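Apart from one protein chain that is not included, each protein chain of the complex appears where it belongs.
Letters are used for the chains, namely A and B, taken in the order the chains are written, and counting of residues starts over at 1 for each.
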Amino acid sequence: MDSIMHILDLIGTAVFSITGALVAGRKRMDTFGVVILGCVTAVGGGTLRDVVLGRNPVFWVSSPHYLTIAALAAIGTFVVAHRWRLPEMAIAYADAVGLAVFTVIGFQTSFQTTGSFGISIIMGMTTGVVGGIIRDVLAGEIPLIFHKEIYASASLAGAALLALSTRLQWPASLAILLSILTSLGIRLAALHWNLTLPVFPPKNQRP
Amino acid sequence: MDSIMHILDLIGTAVFSITGALVAGRKRMDTFGVVILGCVTAVGGGTLRDVVLGRNPVFWVSSPHYLTIAALAAIGTFVVAHRWRLPEMAIAYADAVGLAVFTVIGFQTSFQTTGSFGISIIMGMTTGVVGGIIRDVLAGEIPLIFHKEIYASASLAGAALLALSTRLQWPASLAILLSILTSLGIRLAALHWNLTLPVFPPKNQRP
Partner (left out) sequence: MDSIMHILDLIGTAVFSITGALVAGRKRMDTFGVVILGCVTAVGGGTLRDVVLGRNPVFWVSSPHYLTIAALAAIGTFVVAHRWRLPEMAIAYADAVGLAVFTVIGFQTSFQTTGSFGISIIMGMTTGVVGGIIRDVLAGEIPLIFHKEIYASASLAGAALLALSTRLQWPASLAILLSILTSLGIRLAALHWNLTLPVFPPKNQRP
């Protein structure tokens, strides 16, 4: 299970970097901007998690291969996008895998450090969504997750289920699998049917 | 005094979260965006303070009730704003209380850790104003405190007075009370008379 999680983690890192590179491309950034935005998207969530929990140094300082993978994925995106159109739906699906896996890793990392279910649910979400928030802020946009189809709530559901199954002492591999399937299922359903949460305040009350 | 400060701290947390939720509402964010922006506004300043001072983990990891209160305040704002118009001036007054209290708590937390008056004045201001800065950046706006009526300077004045009275070894409760009244007085006066600081560079020198 551990090695499968590690592979999924690296895939999530690469995919998040690709989304960062694509946003950089849409904003017509240069080569360096593309690589930086890719890396920041890929490691931003885990970095904030480690800083808040006081895990020193942050994970990519002790395991620099995360940055290497993120940089390569961003450069690859840059090269490929000069020739072919990237399949947007494929990237959205892969991004959903990244979100689900990062949520599990964030929860577990935090639970080992704090032993708190509540904090670990929040750290699961933080690890999953903060990279994308920083990406959008650096690109000069209001973060997507604040007003687009269900995203952070998919992460929250997966983290909450993982907390529950950890408390019930289910086998770790089953707990992880269910959590990933939950986040992934909700996120893919949201993408497919374009589901959204209620907006504040509702349109019909605005003049 | 300690328990009064703790109650004021919780009130400040709730009020800052409400201001975050209201900005999220103005930007038509969804339920989740409202809760996240509320929480970030409420704990952002104290988080940066703890990270910069190396206090690990940050305060809301060891005391999660801050996050609970912030989340409930944001959800409450969401629910209430669907039915009634929120009284803007009442919120601005409560926000001024939060600013004054957070300044004191930031100064004291930092002074216990560093023993430095200068750093603690800056940490008082950081605790008071950084949540609002993050709120505005995430909402895609230039932070209010950079160009609107006196805000950070009210916090600075309160923190500086607290440093002075700490150095003069005045009784803690008197020092705290004077600091809060100073920040609060300046901020309310600024709100009431719409006071501003000089702008850079003055208009009449622009073509």
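We adopt the following convention: a residue touches a chain if its C-beta (ideal position, glycine included) is under 8 Å from a C-beta of that chain, and two chains touch if they have at least 3 such contacts.
Because the structure is predicted, anything quoted here is derived from the model rather than measured.
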| item | value |
| --- | --- |
| Selected residue (touches chain absent from view) among A:Leu8, A:Ala24 or A:Leu184 | A:Ala24 |
| Contact residue for the chain not shown (choose from A:Leu67, A:Leu144, A:Leu164 or A:Leu177) | A:Leu67 |
| Per the touch definition above, residue among B:His65, B:His82 or B:His147 touching the missing chain | B:His147 |
| From B:Val40, B:Ile133, B:Leu162 or B:Ala175, residue that would touch the chain that is not displayed | B:Ile133 |
| Interface with the undisplayed chain - residues on chain A | 21, 24-25, 27-34, 36-37, 47, 51, 56-58, 61, 64, 67, 78, 81-82, 137-140 |
| Positions on chain B where the hidden chain makes contact | 51-54, 56, 113-114, 116, 118-119, 122, 133, 137, 140-143, 145-147, 152-153, 156, 196-202, 205 |
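Rule of thumb we're sticking to: only the chains that are shown with their structure count from here on.
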| item | value |
| --- | --- |
| Separation of mean Cα positions, chain B and chain A [Å, integer] | 29 |
